[in-house]
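What follows is chain A.
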Amino acid sequence: MTAPVLEVTGLVKSYGAIRAVDDVSFAVMPGEIFGVIGPNGSGKTTMFNSVLGQIKPSAGRIELDGRDITHLSPLQLSRRGVGRTFQSLQVFGRMTVRDNLIVAAQEHRGTMLGRMFAATDNGLGPKADALIDQFHLREVAHRRAGELSYGQQKLVDIAMAFMSDPDLVLLDEPCAGVNPVLVDDIARLLRDLNRVRRRSFVIIEHNVDFVQKLCHRIMVMVEGRAMAIGTPAEIRANKHVLDAYLGN
Partner candidate 1 sequence: MTPKLPTATVLIWLLAASTAHAQLKIAVIQELSGTGATAGTNFKNGVELAVKEINAAGGILGQKLEATIDDTQSNPGIAKALALKAVDDGAFAVFGPTFSGSMIVSMTQTRTAEVPNFTGAEAASLTQQHNPYIFRTSLTQTTSMPRVALYIAGTLKAKTVAVIFVNNDFGKGGRDTFVKAAAAVHLTVAADISTEAGQLDFSAPVLKAKQSNADAVFVYTNEEESARCLRELRKQAFSKPIIGETTLAGQRVIELAGPAANGVLAHVGLTAEAPIPAVREFRAKFEKAYKYVPDHNVIKGYTSVYFLKAGVEAAGKPNRVAVARALHGLKISAAKQPGALMDVAIDDNGDLDRASFIVQVKDGKQQVKEVLPPVAKF
Partner candidate 2 sequence: MTRQPRWLIGMVGMAALLVLPPFLRSYGLYLLSYWLVFVIATMGLNLTVGYAGQASLGHAAFLGIGAYSVAIVMKAGCSFWLGLPLSAVLCFVVGLGLGFPALRVQSIYLAFATLGFSVAALLVMRYEEWLTGGTSGINDVGRPSLFGLDLGGNLAYYYFVLAVAVVVAALLRGVLRSPWGKAFTALRDNPIRAESLGIDVRAYTLLSFAIGASCAGIAGALLASLVQFVDPTPFGLGVSFTMYLMVVVGGSGTFFGPALGAVVGVLLPEWLRFAQGWYLTAFGVAVIVLMLWLPGGLLSLPDRLKARAIAASRPRT
């Protein structure tokens, strides 16, 4: 029995009387792709942001590789090998695609002072180029990220999360607003990235089909609570989940 990479226990985030995240617990195993689904406003993103130190959880415990990370900042989490993407597009619009990728990992190499004297790519050029090829961004590699199409920006956004070789990546709606062809591409890329080095993913996604195909296990969130956790097949068979989704 291997230990989980990420273990969340009794996570609560309340705003006044409203509990946006209400006593959520789950664990992500090494090499696992863990999906989170649920209707709008069910607290998925709030849960994400609480786990990632973006907002302070009201209660609960979060462990990374068995160590408590509950009150760490996003910066500290990044340094410990946790990558993420955001629900909305978050690329650096005025930098080129290649620079976006380089800046995504440069702080993981060398010392602060050393970086002042380092080469402009901080030795990350080859790695950035590899990802650019893997994500089919070669043609736009030297264009400003802000000038690209939405789908391409989305790819850059996802690629950035992988630049620093994180052990755990949390993706918030990687397929939102992306055309169906690209959705398949993203699924394939994520599956590839998962196979190498046994990386673990947590993915929030509305596209149920995408989640069903890609994820090893799925958590369904409704009104801040984890309604069910299980394999895609189990979730498909769960009557409560269907009710929640159909709004009965």
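Operating definition for what follows: contacts are C-beta pairs under 8 Å (C-beta built on N, C-alpha and C of every residue); 3 or more make two chains touch, one makes a residue touch a chain; residues count from 1.
The candidates came about this way: all candidates are chains of the complex that A comes from, given by their letters.
This one's a predicted model, so the numbers in the text were calculated from it and none came from an experiment.
Student: If you apply the contact cut-off given up top, which option from 1 or 2 ends up touching chain A in the complex?
Tutor: Result for chain A: touching candidate is 2.
Student: Can you list the residues on chain A that touch candidate 2 in the complex?
Tutor: 52, 54, 73-75, 77-79, 83-84, 86, 90-95, 99, 102-108, 112, 115-120, 122, 160, 163-164
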